[in-house]
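Complex shown without one protein chain; remaining protein chains in place.
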Amino acid sequence: MIDKFVRSVAAALDGIKDGSTVLIAGFAQVGEPRALIDGLIEQGARELTVVHNTAGRGREGVAKLIGEGRVRKIVCSFARSRGSVLFEEVYARGEIELEMVPQGTLAERLRAGGAGIPAFFTPTGAGTKIADGKEQRIIQGRECVLEQAIFGDVALVEAWRADRWGNLVYREAGRNFNPVMATAAKLTICQTQQIAELGDLAPEAIVTPGICVDRVVHIEAGDPPVVIS
Amino acid sequence: MIDKFVRSVAAALDGIKDGSTVLIAGFAQVGEPRALIDGLIEQGARELTVVHNTAGRGREGVAKLIGEGRVRKIVCSFARSRGSVLFEEVYARGEIELEMVPQGTLAERLRAGGAGIPAFFTPTGAGTKIADGKEQRIIQGRECVLEQAIFGDVALVEAWRADRWGNLVYREAGRNFNPVMATAAKLTICQTQQIAELGDLAPEAIVTPGICVDRVVHIEAGDPPVVIS
Amino acid sequence: MNAWKPLERDELAARVASDIPEGWCVNLGIGIPTLVANYVPTEREVIFHSENGIVGMGPAPAPEDLNPWLVNASRQHVTLRIGGSYFHHADSFALVRGGHLDLCVLGAFQVAENGDIANWSRSENERAPAIGGAMDLAAGAQRIWAVMEHTTKGGEHRLLHRCTYPLTAKGVTVRVYTELCVLDVTERGFVLVDKVEGLGLDELQAKTGAEIH
Partner (left out) sequence: MNAWKPLERDELAARVASDIPEGWCVNLGIGIPTLVANYVPTEREVIFHSENGIVGMGPAPAPEDLNPWLVNASRQHVTLRIGGSYFHHADSFALVRGGHLDLCVLGAFQVAENGDIANWSRSENERAPAIGGAMDLAAGAQRIWAVMEHTTKGGEHRLLHRCTYPLTAKGVTVRVYTELCVLDVTERGFVLVDKVEGLGLDELQAKTGAEIH
């Protein structure tokens, strides 16, 4: 019987090595696998390359991982943003490498990684600083940039419901990067708010098939924090 | 009020011009927009480029369109197959151009067309006849082929349920090429088995958002034919 | 005193909103563009897209209806309209890049008469800025409207012959809305569509770094 559930965050994260590329899903803290991020901080792997939409906000989660000097390189679409204090400190000290990627290109590079497409041309960023050092080509009359796939050693995702095969569904805007990153790593680790019996998730509504998921841990994380703006 | 429903197949197909590239969804007659294909035969547009998984089977549908000499070029993954008699006649007379594409590359080229990716590298077909005349490059140690996006003038798709915004869901294996082609044409025309009230389709389960769909016609086509093998 | 009065932020947002027809799918950038949604009446069915995978975004919820799982790309709590749907990030940006959005309204630091837009960085040397989805939107939507202050607070031009800040995308802007006027961006350059009452063309031209036709 296939059963991808593990009993603890520690078991879920077992074996993540120094130097790994870690994809961390979530957007504005919604659908962010916070228990796994905290577990990774505790787990201790260093020299990480982290792929996440931002370079972290405040002093928790991805920001803390960076603040503790565990991240060699961050790949993101928002580096400086309100609250990116820890990143800015570490960056000012020259202790972290930064790769800025337009958000849609970031999503597409991850999708390409998961879909076995090693590189693609896109009009996004053509003729801008983002294209510096990249191959550019005019295709069908439009200037395009060649972008490379991103494939991680590990992906950390949060689902709303998961079954023992690792089939996943997401809640509302909690979907975001989760299904994309789930396809784009050697080891995909999921924290799920709810456990579904096999067969409870409608076959037409499953977003991530279990074949993309390696380990699932049940974490009733509750609602994302309410944003005060 | 947005309302994409039209009253007839003729209204749905209005304006399709000679020389158009027409994407026709469906796989093994499941999820195949048969009423729209029949309507296109009646509508009369000629010199078409048709993108479909096969070159037609039997004497109806895509096979008939080809048999009537209306197709200048067919882009497909199966040309010769059991029952592809009409295609083979027309092809033997040299009256149709054939572009053979591996099925996954066909799907990906359509997805690229709908996603604004003009070209991509793929390992599929590298080092085979399919790569002849195409740019090849070794990326991350693997030989790859550069493939171009496909974007149609018209896409013909079949949904299981559709609402007035054009949001679509599909039934079981009737999904196949439908959502991909729906994104990849200037004019996307859908025949739907059922009409849903706006709001009846679950937001997390909608597969094709209405913004990709231009016209919807209600055709209770019933079940696909049972295959006798 | 001026014989004319610039539009307030909300008036500017309303002016933009009045040009959006029913049925369009529209993405609104951060800042004034976000306000535009407030001036599109619900009966006029405009489908708002948010980069984080929302198609058919509705207005901010009443405090008691706030849903923590539903934020937009500007991290604001929003609602989903009836008929709305959710997609993952790659599919969401496939909609953007694939030209399925009729319009994106973007804030801008600078817009040039050739349609270039700069809205993500004020310096070539800025080391860790925020790109977000602006480049994807600017390159992907069917049309780009820029909403911006006509000049800097110090009176420097922001509508220019060519942008001096790092570009977001080349040649994509087709219309500019400022507190003073509406300009089309055409092959000839900026063409005046509309200006606030009482503002002379000479005065407007003086505030503009490229010729207004």
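Note that the chains are named A, B and C in the order they appear, and that numbering of residues resets to 1 at the start of each chain.
Criterion: a residue touches a chain if its C-beta (ideal position, glycine included) is under 8 Å from a C-beta of that chain, and two chains touch if they have at least 3 such contacts.
What you see is a predicted model; the values in this text were computed from it and never measured.
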item	value
Touch partners, limited to displayed chains, of the chain removed from view	A, B
Sole contact to the chain not displayed, among B:Q43, B:Q103 or B:Q148	B:Q103
Residue ranges of subunit A at the interface with the undisplayed chain	1-2, 111, 113-117, 163, 165, 167, 183-184, 198-199, 201, 203-204, 206, 209-212
Those residues of subunit B which, in the complete complex, touch the missing chain	27-28, 30, 55, 77-81, 87-88, 91, 98, 100-108, 110-111, 122-130, 143, 170-180, 207, 223-227, 229
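As a working rule, only the chains that are shown with their structure count from here on.
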item	value
Contact-richer chain pair (by C-beta pairs counted) among A-C and B-C	A-C
Inter-centroid spacing, subunit B versus subunit A (mean Cα positions, whole Å)	33
CA centroid of subunit A to CA centroid of subunit C, Å	28
Two or more partner chains touched - positions in subunit A	108, 122-123, 170-172, 175, 207
Residues of subunit C touching at least two other chains	80, 86-87, 93-94, 96-97, 140
